[in-house]
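A protein chain is absent from this complex, but the other protein chains hold their places.
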Amino acid sequence: MSKKSYRQAINEALRQEMRRDPRVVLIGEDVAGGRGGSAGNNESWGGVLGVTKGLYTEFGPDRVLDTPISEASYIGAAAGAAATGLRPVAELMFVDFIGSCLDQVMNQMAKFRYMFGGKARTPLVIRTMYGAGFSAAAQHSQALYPLFTHIPGLKVVVPSSPYEAKGLLIEAIRDDDPVIFFENKVMYDDEEEVPDEMYSIPFGEANLTREGGDVTLIAIGRMVKLANEAADRLKAEGIGCTVIDPRTTSPLDTATILECVAETGRVVIVDESSPRCGMAADLSALIAEEAFADLKAPIRRVMPPHTPVPFASTLESLYVPDVNRIISAVRSVAPQTAERVA
Amino acid sequence: MSKKSYRQAINEALRQEMRRDPRVVLIGEDVAGGRGGSAGNNESWGGVLGVTKGLYTEFGPDRVLDTPISEASYIGAAAGAAATGLRPVAELMFVDFIGSCLDQVMNQMAKFRYMFGGKARTPLVIRTMYGAGFSAAAQHSQALYPLFTHIPGLKVVVPSSPYEAKGLLIEAIRDDDPVIFFENKVMYDDEEEVPDEMYSIPFGEANLTREGGDVTLIAIGRMVKLANEAADRLKAEGIGCTVIDPRTTSPLDTATILECVAETGRVVIVDESSPRCGMAADLSALIAEEAFADLKAPIRRVMPPHTPVPFASTLESLYVPDVNRIISAVRSVAPQTAERVA
Amino acid sequence: MSTLQINRDVMARSYRAMRTIRDFEERLHIEFATGEIPGFVHLYCGEEASGVGVCANLTDNDTIASTHRGHGHCIAKGVDVGAMMAEIYGRKSGICGGKGGSMHIADLSRGMLGANGIVGGGPPLICGAALSHKLLKDGGVAVAFYGDGASNEGTTLESLNLASVWHLPAVFVVEDNGYGEATAASYAVAGTQKARAAGFGMEYFECDGTDFFDVYEVAGKAIERARRGEGPSMVHVHLSRWYGHFEGDSMSYRKSEDVAAERRDRDCLVKFRNRTTEAGLFTADELDSVDQAVRDEIELSVRNAKAAPMPEAPDLLSDVYVSY
Partner (left out) sequence: MSTLQINRDVMARSYRAMRTIRDFEERLHIEFATGEIPGFVHLYCGEEASGVGVCANLTDNDTIASTHRGHGHCIAKGVDVGAMMAEIYGRKSGICGGKGGSMHIADLSRGMLGANGIVGGGPPLICGAALSHKLLKDGGVAVAFYGDGASNEGTTLESLNLASVWHLPAVFVVEDNGYGEATAASYAVAGTQKARAAGFGMEYFECDGTDFFDVYEVAGKAIERARRGEGPSMVHVHLSRWYGHFEGDSMSYRKSEDVAAERRDRDCLVKFRNRTTEAGLFTADELDSVDQAVRDEIELSVRNAKAAPMPEAPDLLSDVYVSY
């Protein structure tokens, strides 16, 4: 056990799985970086933000495959390779680039198993960066996991910390279905204690990162961190929050969510994906349908506005949910002092 | 005024707008059909299901442009043309093919206006077919409007009848933003009275197709027809339903929806898009947040399961919502006999 | 003219496969007209020698990806005809349990990675299958079939480049039947397939898709190159489509004489029969008895398909995920 960054945790999961299973290969743009370059340094980058650094050096060109800039062909190749015996981990550098290869994800890998009557397995992972906060503007800052959660046949993982990232990525690589693994680009340098050995975190099991009986806070990915911070500050005010990190949006641990709601009857959902048909809507609808009798207040959603992600830092920081907005939302539904559990 | 099919209504809207405005051009695969063919018949098809028939003959090759099978290039061309003075109506044959061109829709046309600080206009329409019921299987039957509704900058129209189709398509062509226009492939032969003259139906104004004070039924596209039928049958049982056709999922007429919910306090949403992060979830979340105090029962959603669309007719008819499932859902939330309005 | 120096078994099997495709498709044409077959059906009639000529160079250890017009490729790759027919009828006994239908027939155990409802869907997958063959060192080759129309899809073009960059054991077979739906290749395909191959650093071969022997030999060269680790190639197959784009299309964009001439002069089965009987490789009787056996097989497959039960409610929800 030692302190590792989100970046290191992901790198370690990849390395350990590649050592364990020779069928695991990495595919992507500059996942090594430097092929054909005049310096003869075939691993200059190890990914645009250095996440796959060292893997080319250890595993060589047959296991770490740099690609031309042509997402449809290499994401599709990952699907074809998965259906024929490899277990690829493909990198879609930014999830915003899904527009260049959605068909291979939506109509090919996601549907093989069903269309082919259960006779295909497509064990692959697409690692991809998401999220605002980097001043990367409208085409490099989207969250977009709702698109993937919408598509039957895909599993969708949004790890909220280094520990989560390692365990969930190992699980993703071992899973026999196509998995989309969302890495928040702002979190790569976040650190926490992460075991050195391999471990996996099962899909569809939410994690309670804070417990408190007044309000249920559900948050996705980086928003878990903010929700925790909000919960800690609210505790000082005497409002106890249970924070739920669903970990995977598909499959979704509906049981844990509904249990917590049964306890608190008050719900705030924090999500950085666009609001319409987004993740917060999905969770809210689940609760409004299945836990209606438990609800003591309207379900509140803390989300970005229905706009593209703006460039200017002043606007971007208004765009993404922040701790203050979470706190106000919780206060607006929290029970009166007398009824509080905490 | 005369009886027209959904297909004819759409064709008439296109023809009338093309006559009115020379900047309106049609772009798509086989929208004429026959180019280069040995019979020298340049308009053999008029669209794969005959929707654009006759337009090439009237407007010629400069206004009705057949394309190679390369959606990214011609959908992108529609965006580029719209930004530079034309008003294209591009056809994406089946919405399932969005995977081949999503980037041009999501990152280009949808974002131009915002990214460029309000200085671009991209007036174009993408007409596309959606929906199950044709035994067209997993890659030709999806609904997918949630994907588009999720993306800020796009307007999304799902017309529920021939009358609606004509008026909404004319509005779409005159609108200065990119509009995605969803045609249900099973409805092309549906007929109703449609005015011969041009008329437009404003976006963001829901239509109440049935009124009744017990339960609010919200339905999208072809589901409106089924919801109406369900409402008619339930009336006989003494349950009065208000049926809301939002017409456009983006912009959404939240005011009308919330007013109706305030009246009935009971809601059933009928939608044929996939359930997770789908349209029904979006509507449910809106209501659970904004009309919580009005709700007297859990919000019920009638939706397909979280699976691809199956081929076999037995399975496909279980997949799509039907009148019986709508009726049961309404009964499950309807008020006791004594409290009914009807 | 191509040589007849082919193993007699291969020839016999190939003739049977071509005849099976022909009868399968002609029968579907009739059955579709009765309204009993649901969905979209695209017939491969007239193109049999292409799929069969290519696949005669392959074994179950090799992989192919197909298109919306996939029945021929499936049969050529050895997929069970009865299970295919049942699938097209949407029966539980179908090769995909009735969930796929005509456009999604697949059989991975035979190296058949699926018909595909998406034009240009297959070539990227074939890059991946070829990568598997290469890295797993199983000696296999992966072959993408795609049409002249599909040759304009970005996915196809990117795949040509990727296959070259990765030096994959892959073959890209352009089945150029002159039309994509109702649009002629002469309108929609700028430049040439040959120059496209060069544009992506790839060997180019071409052949007459109505001559089994030509296809077999030419595709064989490309496949053997790939097998030897010499990289990918394009095989441009010149063909003609005998029926409409899909069942229901009246083909008003083509002169009916064109199609009639194709059927008269470029029938791969007639060509095969003439050449092999003239060369004394098969007797007319031998081929006739194959024809009879195929007729019986198709008849049986239709009868069984019609009699088979439909999938039921629980089938709707199964097979989405391996585990969930």
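All chains are identified by letter, namely A, B and C, in their written order; residue positions are counted from 1 within each chain.
By our rule, contacts are C-beta pairs under 8 Å (C-beta built on N, C-alpha and C of every residue); 3 or more make two chains touch, one makes a residue touch a chain.
Only a predicted model underlies this, so the values are computations on that prediction, with no experimental measurement involved.
Visitor: With the full complex in mind, choose from B:251, B:275, B:308 or B:321 the residue touching the hidden chain.
Guide: Candidates B:251, B:275, B:308 or B:321; residue touching the omitted chain: B:251.
Visitor: Which residue, A:136, A:151 or A:219, contacts the hidden chain when the whole complex is considered?
Guide: Checking each option in A:136, A:151 or A:219, the one touching the absent chain turns out to be A:136.
Visitor: Check the options A:97, A:112 or A:130 and report the residue that touches the missing chain.
Guide: Considering the complete complex, A:97 is the one touching the chain left out.
Visitor: Looking at C:199, C:229 or C:309, which makes contact with the chain not pictured?
Guide: The one listed residue touching the chain not shown is C:199.
Visitor: Considering the whole complex rather than only what is displayed, give the residues of subunit A touching the chain that is not shown.
Guide: That gives, for subunit A, the contact residues 29-30, 33-39, 41, 44-45, 48, 66-70, 72-73, 96-97, 99-100, 134-140, 305-308, 310-315, 318-319.
Visitor: Spell out, residue by residue, where the missing chain touches subunit C.
Guide: Considering the whole complex, subunit C reaches the absent chain at 152-155, 157-158, 160-161, 164-165, 187-192, 195-202.
Visitor: Identify the residues of subunit B touching the omitted chain, counting contacts across the whole complex.
Guide: Residues of subunit B in contact with the hidden chain: 23, 25, 62, 65, 67-68, 70, 72-86, 88, 103-104, 107-108, 112-121, 152-153, 155, 175-177, 204, 251.
By our rule, only the chains that are shown with their structure count from here on.
Visitor: If we define chain centres by averaging CA atoms, which chain lands farthest from subunit A? Would you check?
Guide: Farthest by centroid: C.
Visitor: Distance between subunit A and subunit B based on Cα centroids, please, to the nearest Å.
Guide: Each chain's C-alpha centroid was found; their separation is 31 Å.
Visitor: Averaging only over C-alpha atoms, locate the centres of subunit B and subunit C and give their separation in whole Å.
Guide: Spacing between the chain centres: roughly 36 Å.
Visitor: How big is the gap, in whole Å, between where the Cα atoms of subunit A centre and where those of subunit C centre?
Guide: 40
Visitor: Quick check on subunit C: which residues sit in contact with 2+ other chains?
Guide: Expected reply: 96, 98-100, 104, 116-118, 154-155, 320.
Visitor: Please output the residue numbers of subunit A that touch at least 2 other chains, ranges allowed.
Guide: 103-104, 107, 114-115, 152-153
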